[in-house]
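Beneath this line is the structure, given in structure tokens, with notes to follow.
Missing here: one protein chain of the complex. Every other protein chain is in place.
As written, the chains take the letters A and B, and residue 1 is the first residue of each chain.
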Amino acid sequence: MGTAKRKRRARPPTGKRPVDRVLAEYDLSKLTIATLGSHTALQIFHGARQEGFKTLGIVLPRKKRVYDAFPLAKPDEFLTLHSYKDLIDKQDELIARNTVLVPHGSFVEYIGARMIANELKVPVFGNKASLEWETDRAIERRWLKMAGCRVPRIYKDASEIDGPCIIKYYGAKGGKDFFIVTNEDDFYKKIKRRHLEDKTYTIQEFIIGARYYHQMFYSPISRKGWPAGRGAIELMGIDRRIESNIDELHRFGFTREEMDDAGIVRSFVVTGNEPMVVRESLLDRVFEMGQGVVETSIELFDPGMVGPFCLETILTPELEFYVFEISARIVAGTNLYPLGSPYTPYLFDTPMSTGRRVAREIRLAAKRGMLGEVCS
Amino acid sequence: MGTAKRKRRARPPTGKRPVDRVLAEYDLSKLTIATLGSHTALQIFHGARQEGFKTLGIVLPRKKRVYDAFPLAKPDEFLTLHSYKDLIDKQDELIARNTVLVPHGSFVEYIGARMIANELKVPVFGNKASLEWETDRAIERRWLKMAGCRVPRIYKDASEIDGPCIIKYYGAKGGKDFFIVTNEDDFYKKIKRRHLEDKTYTIQEFIIGARYYHQMFYSPISRKGWPAGRGAIELMGIDRRIESNIDELHRFGFTREEMDDAGIVRSFVVTGNEPMVVRESLLDRVFEMGQGVVETSIELFDPGMVGPFCLETILTPELEFYVFEISARIVAGTNLYPLGSPYTPYLFDTPMSTGRRVAREIRLAAKRGMLGEVCS
Partner (left out) sequence: MGTAKRKRRARPPTGKRPVDRVLAEYDLSKLTIATLGSHTALQIFHGARQEGFKTLGIVLPRKKRVYDAFPLAKPDEFLTLHSYKDLIDKQDELIARNTVLVPHGSFVEYIGARMIANELKVPVFGNKASLEWETDRAIERRWLKMAGCRVPRIYKDASEIDGPCIIKYYGAKGGKDFFIVTNEDDFYKKIKRRHLEDKTYTIQEFIIGARYYHQMFYSPISRKGWPAGRGAIELMGIDRRIESNIDELHRFGFTREEMDDAGIVRSFVVTGNEPMVVRESLLDRVFEMGQGVVETSIELFDPGMVGPFCLETILTPELEFYVFEISARIVAGTNLYPLGSPYTPYLFDTPMSTGRRVAREIRLAAKRGMLGEVCS
């Protein structure tokens, strides 16, 4: 991956950042892995224990007891907070415990990508900058396009419409709604019928296919994986998100009109995940996309994205992947695979969750004196 | 769980029931685990073998040979019956073998909850009374509501309708059918159009979301699990049932009208199961519901529900679970997990199916002289 062009940046290089001064004081034989008690925490604590780390659960009072139900994923100790934002005030205590924080989706949601980047002194696994990139839809889109991923086209003007488009807008009930148009005339006719002339809407290329969520891991210190050479991308698993109510709305066979009349709003709330595998002949394309986003991330925010990430794709009947989102941290779909996925046995001879993979990366980096390479 | 208020009952307390006299004569070092050859029997026999028990398969002649295909789940011996009801006549033989029967869905269906409760002298794992509670929809509903679970509202009269409702009735082709209404006027208009004025129908709150079937286990003798203290609830896995033909009816995109014209009846026959995980932040709610039904069961039919059970839920976009059914015994969805589910590695350091968990409970109870606590 040494081929990526690197631009000059204002950020200090690895080794001279504030986090490096914190890490320099750490007792590497007594590291603690900590995260917030939600999202993928069971897997992170379980994996950290498997790799021999002490674990610390940062929890709200009412969220602590779920760990009684999962003794092998229960952290050694708890830091109980009344608001997750209070974490900022507990940093000295965390640093005194030689803590590495593992960020996940709820972690980013509750603390905020900006606060993580600007106020968190405790070393964070991965590159904090990637959390900012993933949370802004416009720069995320730029990143994906630079990386060579297909993204659904966004049309600036109805006059550009040259094929099936989906028009997204906020409907009468406050939920997201959408309809299809196929050309400019069709667009204006349907906009008028729905009285959306003065509303905000998006005109997006209508890509329809099968959703595949590729759970990947980029290790800057490994040499075992794709591509050959320094740094390796690994495929940890594939899942599909289960969305409520859109995934079951069709079961009863009611039409959109019947639903609308009954005041039922179509929603896309992620409630869980189900496992799957993709056609083997497409795996090289999955890795190419992964390599693309990693190399581009190095250009965009050196040292780039580190650790787990996820490419959220639609696979069309023409067998082309369209990436509609990237997550630059561990995703909840990895919860399907606490002992490994249909892909990990080809990579590891022990059971390997993404949570354990994170802990292993920290362990190997610490052992090789490279912890700064995988933390920020 | 000592907080549940207990009412006086006519039943004799544990230790003085007929089953206790049977168990008192058992050679606990030579227990046999038996069940009917269907539903989850492979898992039950496999798990019993893993825990060191002798196994006995109670089978119909034509159902015996499937075990040739699964040698590691083949029972040590068979009791071949021409009708499952003949089991009642074979009880002395079973008792002579120190048998504990494990009830499952087909077991309850073929023998009948009432016959199990009243005529079966052979010790049954779990509490037979719970099998009666789960098979009566009205008392099941009362149980769930007392336990603090949300259940879809049933409207007694059309005048109460205050939101989307689903009207269920038996259609012309004899299959279950349904339509949506949103208020009283709408209801009468649609009832009239379908000529249902004199028919039987149910008016039920229309809850739409994603289905999650939570496979749980309650051990009255364990202290490891939710909640802290005596008795523990464990999450063994989550699945979704695959129903024919409703799950694929939509694939071809035909409308309800086209289907009706072709005489195709919508049906909800369970044919199998698929694996899934739920958002981790909702797990504490799953355990709260589990605790609620267990504690309530102790009030309703002491000593309450023991062993495997399943909460069948719909998860709405507002992330609220509605429980539409409870199974008070092992469910077929556990067949997905013969070596454990995405949740069991956080609980057990060996592969653990629900079948094996049952066997382990029997083993531990026998060892501690508490077999009567987990049998009835």
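By definition in this document, contacts are C-beta pairs under 8 Å (C-beta built on N, C-alpha and C of every residue); 3 or more make two chains touch, one makes a residue touch a chain.
Note that the coordinates shown come from a computational prediction; the quantities given were computed from them, not determined experimentally.
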Touching the absent chain when the full complex is considered, from B:149, B:235, B:336 or B:359: B:336
Touching the absent chain when the full complex is considered, from B:28, B:196 or B:264: B:264
Touch with the omitted chain, as defined above, among B:14, B:182 or B:273: B:273
Contact set of chain B toward the excluded chain (per top definition): 38-42, 46, 62-63, 65-66, 68-73, 106, 242-245, 247-255, 258-259, 261-265, 267, 269-275, 332, 335-339, 351
On chain A, residues whose C-beta touches the chain left out of the figure: 163-164, 166, 178, 180-182, 206, 208-212, 224-228, 233-235, 238, 240, 246-247, 249-250, 255-256, 259, 266, 274-284, 287, 315-317, 319, 340, 342-343, 345-349
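Just so it is clear, only the chains that are shown with their structure count from here on.
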Angle of the C-alpha superposing rotation, chain A to chain B, to the nearest 5 degrees: 120
